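Left out: one protein chain. Kept in place: all the others.
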Amino acid sequence: MYDDLKKDCWEQNLRLAKTGLVIQTFGNVSCADRERGVMAIKPSGVAYDTMRPEDIVCVRLDDGEVVEGRLRPSCDTPTHLVLYRAFPCIGGLVHTHSVYATSWAQAAKPVPLYGTTHADHLAADIPCTDFMPTERVNGDYEVETGRQIVDCFRRQGLDAAEIPMVLVAGHGPFAWGKTAAQAVDHAEVLEMLCRMALLTREINPAAPRLRDDLIRRHYERKHGAGRTYGQKED
Amino acid sequence: MYDDLKKDCWEQNLRLAKTGLVIQTFGNVSCADRERGVMAIKPSGVAYDTMRPEDIVCVRLDDGEVVEGRLRPSCDTPTHLVLYRAFPCIGGLVHTHSVYATSWAQAAKPVPLYGTTHADHLAADIPCTDFMPTERVNGDYEVETGRQIVDCFRRQGLDAAEIPMVLVAGHGPFAWGKTAAQAVDHAEVLEMLCRMALLTREINPAAPRLRDDLIRRHYERKHGAGRTYGQKED
Amino acid sequence: MYDDLKKDCWEQNLRLAKTGLVIQTFGNVSCADRERGVMAIKPSGVAYDTMRPEDIVCVRLDDGEVVEGRLRPSCDTPTHLVLYRAFPCIGGLVHTHSVYATSWAQAAKPVPLYGTTHADHLAADIPCTDFMPTERVNGDYEVETGRQIVDCFRRQGLDAAEIPMVLVAGHGPFAWGKTAAQAVDHAEVLEMLCRMALLTREINPAAPRLRDDLIRRHYERKHGAGRTYGQKED
Partner (left out) sequence: MYDDLKKDCWEQNLRLAKTGLVIQTFGNVSCADRERGVMAIKPSGVAYDTMRPEDIVCVRLDDGEVVEGRLRPSCDTPTHLVLYRAFPCIGGLVHTHSVYATSWAQAAKPVPLYGTTHADHLAADIPCTDFMPTERVNGDYEVETGRQIVDCFRRQGLDAAEIPMVLVAGHGPFAWGKTAAQAVDHAEVLEMLCRMALLTREINPAAPRLRDDLIRRHYERKHGAGRTYGQKED
C-alpha cells in the first residue's frame, strides 16, 4: 500500500549513509504522507548496507500504530511523531549522531551564525534545547525528546519552516524539510555549519556574528518571495 | 579444522581495514571459539589487502600454542590471551592505533561521558590504564599489557561485559565484544567517542558530564532487560 | 556555438566536485573565451552529479546577457563578470564554501604565509576583503561582492596575476587562473593552505612568517623567468 513512501524513505536513508554522517545502524530518516496520515521510517538497529525497501516500517501519524512492515520501527519513532504533529510544514525528518553537530549538542551551545553559508539556510543561530529534566527522562523518553524540541521552538518564538534544524542538549541533531531529501540536505549542511563555526572561533576567538543586513540578504536570496537562487521551476 | 573461525577472523580484519581505523599492517582482530579452547588471530606484519583466510593463525587459549596456520601470529597475541582468560564474556577482540583513541591513550586520560552516543554503548567514562612500570616493561611485555588492562578493571571495579573498550596509557585502544563483529563495531564507536569528546571540550571547556539518569536511560534502552532498541531476535 | 567552452566548464565543475570542496549544489566554476567575449558558468541550484554539458549557461562578458543555455546561470554570475572585467589575465574562476577557507573568511583574517607550499603559489598572505558595508549589501549584492574583491586588490596594490585567490569576509573564497583547470587547482591549494595555517598556529602560536628570501626563491622557482619547475612545454 505504501510502496512509494517506503521507497523514498529507503533511498533517503541510503543517501544519508553515503554522506558519512552515520555509521553502523546509527541515525534514521523518515518521510510523511500527510494526506494518508502515515509516515515511513527506518527499522530499528538495521545496518544501512543490508536494508531493503521492504524493511521500512509505516506508522500512523496520529496514534503511532504500525500499518505496514514486519520489523520494529526505529526506537526514535515517538520523537519523529511529536515533531510531525507540532510542525505541520515538515515532510521529512533526519536524526543523526554526526560528529560536529553532536559535539555542539554535547557542549549544549547554540551554533552562532558566522557567515553566509549559514544564512543561506537559516537566518538565526542553530538552536540548542535545554537538558531534559529528570522527571521527563524517567517518563516517556522518546516522546519527551520531541517535546524538548517543540518547547525550545515555542519559548524562543522560532518557526520550524524557517529553522530546519536543532540540537538536543547532550544528545545530537535533528533536521527536517518539506521532503526527506531536503531533510537529508539540511542534516549535511548542519554538520558543515557546526564544523565551520568551531574552526572560525579557533582562527579568531573574537570573530563577529554576521551583520543582520547580510543575513537577511542571503536568506532572502534563497527563500524570499523574489528569490534568485535555483531554477524557476524549483 | 578451524576454517569457520579463520574465515570469521579474516572477514572482521578486512572490515576493520575498511573502517579506516588501521593503515599498513597496524592493528589486529581475533575471535575465540570457547568450546574448542582456541582463538584465531591476524598474522604478524601482514598487510590487510593481501591477507587470505588461510593466513589466519589459530592458537590455544590456555597455553598459546599454535594449532593451525603456517605464519607467526600477531606479536600482540599474549595480550589477547590474557584478556580472553580474564574476561570470559569476550568472544572477539580488536587492537588498533586509531588516531583519536591513540591520542587520548598518549594523553593518558579517561574519556569523559559527555553524551548519549557514549551512553548507548557504556555507562561510564572510557577507562585508561596506568603507564606500565619499568619492571613490567622489562618482563613479558605483551602479557603485561594484558595485565595492565585487567588490573585497571579490577581496581576500578569495572565489568568487561559492560565496558567493552579501554585505553592503554602511552599505547592505544583495545575493544571487545561477544563476537569479533561486535568488537570491530566497538573499536569504531570508541574512535568516534574519543573524537567527539575532544571537540566537545574545544567548543565548551566547561561542558558537563552527562547526568546519571540520562546515562542510565540510554544504556538500558539498548542493553537493559526491557530494551527497545533493535529487532526482537537481535 | 559554444560547445567547447561549455564542455570545459562542465568538466571543471565535475572536477571541483571530486575534490570534496563542494557539497550538494554549492559553488561554481566559470571559464571565459575572451576573443568571443563570453563566459560559461554552472547553472544555479543544479547538483553536480546530474549536471550535463548542455546545462551550462553562456553569458556575454560585457552586459551579462545569456547567449546560450536554457537554465538560469549561477546567482553569483554578476560577481564573476566583475572579476573578469577587472582582471583581464583571468580565464577561469571558482567559488566554493570549502570548510577551512570559509572559516578563515568568517574569521575575517588574511592567511599568513607560513611555508613554501604557500610560496609556491603566491608570494603574499592570502588577502581577505573588508565586510561589505550595509549600503552595498542593499544594492546590487552580487555585483558588490565582486567590487569588494577588486577594491581589496586595488587598495593593497595586489596583482591578480600573482595572487590567484581571495577570501570575502563573512562569505567564502574565490580562486582564479589562466584557465578553469588552473582555477580549480588554486581553489584546492587555497583550502590546503588555510588548513595548514591554522594547524601551524595550533602547534606553535609563535610560528614565524616565512622569511622573504625563502618566499621569493620558491615563488620564482615556479613562476619566475628562469623557472625550473615542470616541463619546458608547460
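We call the chains A, B and C, going by the order they appear; numbering starts again at 1 in every chain.
We take it that a contact is a pair of C-beta atoms (placed from the backbone, for glycine too) under 8 Å apart; a residue touches a chain by one contact, two chains touch by 3 or more.
Remember, predicted model here, so these are calculated numbers, not experimental data.
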Who does the absent chain touch among those shown? B, C
Of the residues B:104, B:153 or B:174, I need the one that contacts the missing chain. B:104
From C:69, C:115, C:146 or C:170, the answer for touching the chain not displayed is C:115
Please pick, from C:86, C:158 or C:196, the residue that touches the omitted chain in the full complex. C:196
Where the unshown chain meets subunit C, residue by residue: 114-117, 185, 188-189, 192, 195-196, 199-204, 207-208, 210-211, 213-214, 217, 221, 228-232, 234
Could you list which residues of subunit B touch the chain missing from the display? 23-26, 43-46, 71-72, 75, 97, 99-100, 102-109, 131-132, 134, 137-138, 141, 170-172, 198, 202
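One rule holds for everything that comes next: only the chains that are shown with their structure count from here on.
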Please report how many Å separate the Cα centroid of subunit B from that of subunit C, as a whole number. 46
Expected list for subunit C, residues touching two or more other chains, is none
